[in-house]
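I have a structure I would like to understand better, so I am pasting it below and will then ask my questions one at a time.
Missing here is one protein chain; the remaining ones are kept as they sit in the complex.
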Amino acid sequence: MAEVRLENITVSYDGKNNVLEGLNLKVNEGELLALLGPSGCGKTTTLRVIAGFIDPKDGHMYCDDRDFTRIPVHKRNFGLVFQSYALFPHLNVYENVAFGLKLRKMDKVTIEKKVTEILKVCDLTEFKDRLPKNLSGGQRQRVALARALVIEPELLLLDEPLSNLDAKLRLNMRVEIKRIQKKLGITTVFVTHDQEECFSISDKVAVMNGGVIEQFGTPEEIYTRPKTEFVARFIGFENFIKLHKVDGVLECADGTKISVDDSGDKDECLLTIRPDDIKIVADDYKGENVLCGEVVVRTYLGKSYQYETMTPFGKVVVNDASGTLYNTGDKIRMVLDKAKIVLV
Amino acid sequence: MKKGGFITIVAVLVFVFLMFPLVIIACTAFNTAPTISFPIQGFTLDWFKNVFATESFIDGFKLSFTLAIVATLLALLVGVPAAYALSRFSIKGKKFLKNYFLSPTIIPGIVLGYALYQFIVLTLKMGVIEGLLIGHFMVVLPYIIRVVGSSLEQFDFSIEEMAWTLGCPKIKAFFKVVLPNISSGIVASFMLAFINSFNNIPISMFLSGPGVRTLPTALMNYIEYFYDPTVSAISVLLMIGTILIMVLVEKTLGIGALTK
Partner (left out) sequence: MSLGRYLSFFSDTYYLNIFVRTIRVSLICTLVCMILGIPTAYFISRTSKKVRGVLMAIAIFPMLTNSVIRAFAWINVLGKNGIINQILGIFNIEPVSMLYTEFSVLIGTIYLFLPLMIITLVGVMENIDNDMMEAAESLGANRIVAFFKVILPMSVPGIITGSVLVFTGALTAYTTPQLLGGPSNMLMSTLIYQRAMTLNDWTSASVIALIMIVTTLIVMKGLNYVASKLDKRGLE
């Protein structure tokens, strides 16, 4: 098990534009770190730098304080699971899993013992003679995982491993990966663009955008306290309202005063809040942080209704589970939960 | 992508091997020396003049070109509907037919030429031109059916059915919907068939008659008796033709179309 550090990693494919820009990242021993971001943000590139497929133009990668930057892929002993799984089609499940062990020149008995063991952990024992093409998506996924784990890697790298599975299987595999990872205590880096997947599985999250890490923290920190507009938008904040400071108090464009716990030190900022953290209140409601809007669209979400409303400073979306129905054109009053307001 | 040094070295040597002889004849075509020799002594276009002054080459080119065009067009006329039928309907003996169209790899050209000679020339006593046309037609037809067939395999026939439901008669739907969508396959098969007919030797060797020679057989005949750079010059001209065709294919379909 290992601790991994990236220091000042810069990567460029064409020599001009940098895909990664002075990236710093640390994964503690036994931790599962998720790299989260939209496609093209550099998360897969980061993973490929760690794996050793890409030589960074600048910077270093350390594994337990040993400099790994120039160590070739096949000497790193990192387990890797590809999005495509990359199972060898000419080898059956057993041979796929045994591939790495055979390269390590282990004797037959040891190989058999280790493969049998990991197949059991991954629930694959009964499929060991099958070829990859005769396996379901979930089974292939587990073979890929078993093949990466059996070499007892210092580090496990997962590149969007769940994105080719259907929704239900994805939930199961998510739990499965977490279980195996904790059981073996293996340091893991997990690349995903799915925020829900990322929060449910990881110990730490790095949200990436344009080749840099926008925010690094625990899933809870990121979910409740996004630091930038990009992070907020990416993890599901929908309402963004421009605020400016008048005599130390934050106001909307139309003068509505907004009270928050910490108003920050910027003169202008963006207020953001999730639709779930806004409540629709009666017309006679007296209190802070009340906005008025007119219902434009009503959408039924199952457990609640979502209203898209138009306010003097733009669109505000609110989820309402109270059961009172409002129609298009209705004027409603909404209160923002002071504790849930985030300024970016 | 990093690559092994060994593989790179082999690949470079192979490409040198592939290009070297052709570059050599291209050089000799412009050499003043009357025999093919190195190093180059001086620059001349005389050998090209000689090409155009040699009647058997000019006549051979005209014959080869016409033959290739006509045989290919005939083969398209038969081959496209045949390929369509093969991929659209489940006909009895479909497998047999498909095998037949793979036959050029089973029946050697030299054997086909010999068989056609016995049948067309000796038994039916047909004219030379007709015989050549039938022979070349048979050589190119399988190319047409295979290439058009493979592009029909990519074609989604529900599009054709959609046209029917919109009130398009079947024949019209074939021309308006199916043909435009396999046009690149047809062009590729045309090119491939044309080149194969134009370059064919075994069939033409057997079916040529007195005074009627295709360009390759005329060339072959010439080489057996003369050894001068005229052949280099004509090679350069033909290679330029090949390059033009390749550029044309690359611009329209991508060069990969010729390797299917």
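Descriptive notes on the structure:
To keep things simple, chains are lettered A and B as they appear, and every chain counts its residues starting from 1.
In this text, a contact is a pair of C-beta atoms (placed from the backbone, for glycine too) under 8 Å apart; a residue touches a chain by one contact, two chains touch by 3 or more.
Quick caveat, the model's predicted, so the values are computed rather than measured.
Taking the full assembly into account, the omitted chain touches A, B.
Interface note: of A:Lys16, A:His90, A:Lys183 or A:Lys303, the residue touching the hidden chain in the full complex is A:His90. Touch with the chain omitted from the figure is made, among B:Gly127, B:Gly209 or B:Gly254, by B:Gly254.
Counting the whole complex, the residues of chain A in touch with the unshown chain are 51, 53, 72-80, 82, 84, 86-92, 99-100, 103-104, 131, 133, 147-148, 151, 157.
Residues of chain B in contact with the chain left out of this view: 1-4, 6-8, 10-11, 13-15, 17-22, 24-25, 28, 35-38, 105-111, 114-115, 117-118, 195, 198-199, 201-202, 205-206, 216, 219-220, 223-224, 227, 231-232, 235, 238-239, 242-243, 245-246, 250, 254-256, 258-259.
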